[in-house]
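Below: one structure in structure tokens.
With one protein chain withheld, the remaining protein chains of the complex are depicted in position.
For subunit A:
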Amino acid sequence: MLSNNPTSHAGGRTLPEGEALLSVRNLKKVYHTDAGDIEAVRNLTFDLGRGELVCLVGPSGSGKTTLLKCIAGLLNSTSGEVRLDGQVITGPPKKMAVVFQEYGRSLFPWLRVAENVELPLKNAGVPKEERKRLVQEALEAVGLAHVPKSYPWQLSGGMQQRVAIARAVAYQPEVLLMDEPFAAVDAQTRADLEDLIRSVWKKLGVTVLFVTHDIDESIYLGERVIILSSSPTIVQEDILIDLPAERDQLETRSLPRFTELRHHVYAEIQKAKQGHRPEEAITMVAK
């Protein structure tokens, strides 16, 4: 299709034993409902190395949120496992933070901005002085140091999501999971928040798994993009994004390489929607 194919990998990339920070192995999730079983996720295997920024992209209804909740320890998988630093995840791990799509419902409206950011630290028993410092730093990192005393609902949607990001950052996680965090904000705010994620990722060296349905966003943000098939979900393709490390909303998005990658991912998603499934991936993960 393209003369210059991206470095791609059918099925999810795995790392040698012991090198992955987060590893997903043969993950399967079946929902049991009164109307019968629904297989949301069939078989997913991939690894995240320490410090990677990986985007998961897939057609709508491809079980992205299900996958993320299994990784976050909020949902039990039907079979297969997720390991963080070698430890099998059975509940929400301490070294993980989640940013939800519904920022308005994820922030506690009875707490002020700084209190929202502080709460997980307070609960974890972090001493007061250190808490204050972490909250201050996190709010500065997301550009909200000027509104610690506001309530979240007094802020715009984009600012609320910044508070949620600050809360996650202040928690000092090793892995930051983001579930379509910018799906509900307007396009301009979205561009700012994308740049914010890149800068936070670079500054803190945190490992980020970013779920989105937006192809452009996944390529612009990610160092690697995992394309999911439609439900029941498997990994359709796992590609490396060989764009320059310094991303810029105008420059990067107008690079020919960006366009090529975009074409490629778009075509894969279209294939996924039509029900194409890479047999190779299935046999590979099944071994």
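Convention: contacts are C-beta pairs under 8 Å (C-beta built on N, C-alpha and C of every residue); 3 or more make two chains touch, one makes a residue touch a chain; residues count from 1.
The definition used in the following text is that contacts and distances are computed from a predicted model.
You can't see one chain of this complex, but its UniProt record names it "ABC transporter permease", from the set "Carbamoyl phosphate synthase large chain", "Na+/H+ antiporter subunit D", "ABC transporter permease" or "RNA polymerase sigma factor SigK". Shown as candidates are A:Leu119, A:Ile241 or A:Ala272; the residue that touches the absent chain is A:Leu119. Touching the chain that is not shown, out of A:Glu102, A:Glu137 or A:Asp214: A:Glu102 (per the contact rule at the top). Counting the whole complex, the residues of subunit A in touch with the unshown chain are 69, 72-74, 91-92, 94, 96-98, 100, 102, 105-106, 108-111, 119-120, 123-124, 151, 153-154, 171.
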